[in-house]
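What you see is the complex with one protein chain gone and the rest in place.
For subunit A:
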């Protein structure tokens, strides 16, 4: 792997979150400098900052994009106890020429009494729904019934998780085989009780979310949580960032026809890695759920991959080395090839090749 490009982020304080939009052509960054910046990728691959504005009166922890079916919409959450929804307004033509766009606030969600630690949009098949979680242990689900009027949001569900919440993740699956479901992680540091990850499921009858599962084996503070894209499987895969990286498999058990409660799950641990040797702060899946990335206290980002037999292992490490940024754009480093052959033997092979080129006639036989 190599550094293809480095973008000067220009925030005046620490960046807390970077989020790509659905198509990977735009990104949003948020920072302790209380602002959000939106960047657009041009055709030649260069990033340009097209908007930068103050969003909150405290550090902005997370920023996330809504699905493009709803237009260009962002949500942010902050230490200032609020979450906000922003929509891009198509500006005057001269603005466009200057490469600028405007974002206006559509709504502020002020229900939380404490810092709002995560904000996520629910899967698009559920409509335009926004979920927040706070340090006060409450998960709130808001809905905008009219997609064309983003200033109207109603609080649909308020769920008390009893423990301070740090992260939420929706199961992205839109299959009718299972109801909407999300997971909440708690960064409560008291290890005497487990259950730092709770799974909630929507019940069609009561029209409410009910707790379906608590992962009792997770006793340490959880900093991040991520459902993997579903890929048509009958079970769910959940990655957790805690004192190590853990991957769980949740297998729904057959429901009795008379049962009206939430689905019961069989919880299996698929993998556990403590390579970070410390706290793991973020986990995230790539689009096809073939790669998991994690970031830890050791300052590294690790990439995890399963082989075709479903054995997980680390396939790459990104490590800061503190070296100054060079002027040239990245060149791929001469990594040691898995063949074990050095560049020299490649040279030999090349020589061998050219000598043997007359042999290519062999192939036409």
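Rule of thumb we're sticking to: a residue touches a chain if its C-beta (ideal position, glycine included) is under 8 Å from a C-beta of that chain, and two chains touch if they have at least 3 such contacts; residues count from 1.
Going forward, contacts and distances are computed from a predicted model.
K.L.:
Given the options "Nuclear pore complex protein Nup85", "Myotubularin-related protein 9", "Vacuolar protein-sorting-associated protein 36" or "Auxin-responsive protein", which would UniProt use as the protein name of the unshown chain?
P.N.:
UniProt protein name of the non-displayed chain: "Nuclear pore complex protein Nup85".
K.L.:
Out of A:52, A:203, A:217 or A:284, which is the one that touches the chain we can't see?
P.N.:
Residue touching the chain left out of view: A:284.
K.L.:
Considering the complete complex, identify which of A:6, A:160 or A:268 is in touch with the unshown chain.
P.N.:
A:6
K.L.:
Tell me, which residues in subunit A touch the chain that this view leaves out?
P.N.:
Listed in rising order, the touching residues are 1-20, 22-25, 27, 29, 31-33, 58-59, 68-72, 79, 88, 90, 115, 124, 148, 174, 187, 189, 221, 223, 229, 231-232, 279, 281-282, 284-288, 290-291, 293, 295-297, 299-303, 307-308, 311, 313-326, 330-339, 341, 343, 345-357, 359-360, 362-364.
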